[in-house]
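Missing here: one protein chain of the complex. Every other protein chain is in place.
The chains carry the letters A and B, assigned in the order they are written, with residues numbered from 1 in each.
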Amino acid sequence: MPLNAYLIVGALLFTIGAAGVLVRRNPLVMFMSIELMLNAVNLSFMAFAHFLDSVDGWMFVFLVLTVAAAEVVVGLAIIVAIFRTRREIDVDELNTLKG
Amino acid sequence: MTSHIDGIQIWMLAPELSVVLLGFLVLGLDLITHNRRVVAATALIGLLIPLGFTLSLVVKQDALTPDHTAFFHMLVVDGYALFFQFLFLVIGFGVLLVSYGYVEKFLRVTIGEYYSIILLSLAGMMLMASTGELISVYISLELTSIPLYILAGLSRSDTRSAEAAVKYVLLGAMSSAILLYGMALLYGATGTTDLTEIARNTQAALSSGNLVLLAADVFIFTGFGFKISAVPFHMWAPDIYEGAPTPSTLFFSVGSKAAGFAALLRVFIFGGLAAISGGTYLWVMVAIVAAVTMTLGNVVALLQTNIKRMMAYSSIGQAGYLLVGFAAIMISNSPAGNLGILAFLAVYVVTNIGAFTGIIGLADATGKENIRDFDGLGRRAPFIAAGMGLCLLSLAGIPPMAGFWGKLFILLTAWNQGSALTWLVVLGLINSAISIVYYANVVWRMFVAEPEKRDRLAMSGSVTLTMAVAVVGILALTIAFGFLLTGLGGGAGGLFPTATTP
Partner (left out) sequence: MTIDVPAVAFWVIAIILVGSALAVVVMPKIVHAALFLVAVFGAAAGIYVLLNAEFIAIVQVLIYAGAVTILILFAIMLTQNSMSRVSNPFSGQWWLAGLICVLLAAGIIFAVNSSPMAAGAASDALPLANAAGGTVVKLGQLLYSPFAYSYVLPFEIASVVLLVAIVGAIMIGREE
């Protein structure tokens, strides 16, 4: 398969994720959409690494996986914490602060 | 390039390393002793150790590795990095000192936990300025950001704080993903993650009109745009600033912004992307973002009733001025623009710490944070009001304050780039005039307006001390602005890759 095929799949995945963040109002689904974007990034890195014949891209993916998992932990902890204080987690409902 | 890691390389990492260790120490100390003073004193005095290491690196620059890099080009300890390390240590000192009283009253964590999270974020910020490789830049960015998400959500029984944290984490994670996509494209287009090699490869890649490189630039700029709250990525910044505990807001407005600019300039200048932008009209995008950012920031700040929201829009406006300097770099790869940004940041950090110290002082004493709550503060707490007034006037750019010189220098640099940026300079001057209105409004309220209550406010020692340090800092910067420019010249110019011959 040519490099471009992988990159196009990555680009589609990235924009679907971006659309999800912009369109959905539930923080959890927005978080899942961000995970889609990160997977698109990883996919592009892996494709580039393969066609460049360099392991640097692998390294990037490996560390992104690690750090993104840490981000998920903190993000979900925060989302669960806000649900304890109020029983609604729609971003549009988070309007104690005006946008 | 040395082939393996030795003592000198560890020494070059020592400032960041000691900040991380100090963070661990403070966290551990908090478990053993319940004496808040001991923990706070350890953290504040402990910050002198990384400061000493940074100064030792400044003095002994000849003893470093020949090209000032360590860990296989991943750590770059040049004048630019050392300036930012010093700046972040100042920020750390200010934030730790001013938050001492606030943490106990309003937050649901102990002082040691709060301080350790700030210190670890600080280490990330220092690394953001001194890494010369994309993976390290990203990881340092995450080390900076993850503590910031936590810092936003620590208020006791305040739903606004939890909301701010949710919005911050979603926005921050999304911006990281956008930045990473830009880095992926950059890696693909140039075949390396090392910024020095990227600078070499972009020259060749551009001659063939590489659109992927251009897309990578746009994504990376967008990713950092969130961190420095540039329009149109500023959306939630006011919400986050208002909802977060005030010392955390201070930390976002100075630390996160300075770190964002540190890494942005590192990637764009050191990575050679700025050198190629003159021919790609990328500078037009930067100039437009700068124009919209400062105009929106300053105009919307006029309408605010909450002081933290006002300061949020004010900091968006200040980011706009900084982006004017960035546009000057992008148009002609001029070191003067970089010097302007560094000097402006140094002044901005000190004045913003002073302004927020006033806000924290009032919140500490009364728990209020609306602009009208500042009525008559000049009589209720004269020193704090005077110091805060001084800082606000400096932020507004009233001569002969340091803020005026910083703004003047950055606008002059842009003016010198020729007719292409003239409109931006004029807009900058108009914005400066607008900003005087809302800054002066607060000063007027503090010293002229009649207060509801006339009782004297008891300010805590830490707030007074921070204000004193900030006032001394501003006065020193005002008097010695020329020396600041001379001192920073080498660091600002050294960031540009030497082999720029195409």
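The rule is simple: a residue touches a chain if its C-beta (ideal position, glycine included) is under 8 Å from a C-beta of that chain, and two chains touch if they have at least 3 such contacts.
All of these numbers come straight from a predicted model, not from anything done at the bench.
J.: Name every displayed chain that the left-out chain is in contact with.
T.: Even though it is not drawn, that chain still touches A, B.
J.: Out of B:Val212, B:Val299 or B:Ala420, which touches the unshown chain?
T.: Result: among the candidates, B:Val212 touches the missing chain.
J.: With the missing chain put back, one of B:Val98, B:Ile139, B:Ile329 or B:Met388 would touch it. Which one?
T.: Result: among the candidates, B:Ile139 touches the missing chain.
J.: So one chain is hidden, and I want to know which residue out of B:Trp11, B:Phe53, B:Tyr149 or B:Tyr168 touches that hidden chain in the complete assembly.
T.: Only one listed residue reaches the unshown chain, and that is B:Tyr149.
J.: For the chain that got dropped from the picture, name the residues of subunit B it touches.
T.: These residues touch the chain not displayed: 3-5, 13, 20, 27, 71-72, 74-75, 108-109, 113, 116-117, 120-121, 123-124, 127, 131, 133, 135-136, 138-140, 142-143, 146-147, 149-150, 153-154, 156, 165, 188-192, 201, 205, 208-215.
J.: Provide the residue numbers of subunit A that touch the chain removed from this figure.
T.: Those residues of subunit A that touch the unshown chain are 1-9, 11-20, 22-26, 28-29, 31-33, 35-36, 39, 42-43, 46-53, 55-56, 58-59, 61-63, 65-74, 76-81, 83, 87, 89-90, 92.
As a convention for this text, only the chains that are shown with their structure count from here on.
J.: How far is the middle of subunit A from the middle of subunit B, if each middle is the mean of its Cα atoms, in Å?
T.: 25
J.: Mind pulling up the subunit B residues that touch subunit A in the complex?
T.: By the definition above, subunit B touches subunit A via 134-135, 138-139, 142, 146, 149-150, 153, 157, 159-160, 162-167, 169-170, 173-174, 176-178, 180-181, 183-185, 187-188, 191-193, 235-236, 238-239, 242-243.
J.: Going by the contact rule set out above, which residues of subunit A touch subunit B in the complex?
T.: 7, 10, 14, 17-18, 21, 27, 30-31, 34, 37-38, 40-41, 44-45, 47-48, 52, 54, 56-57, 59-60, 63-64, 67, 70-71, 74-75, 78-79, 81-82, 85-86, 89, 91, 94, 96-99
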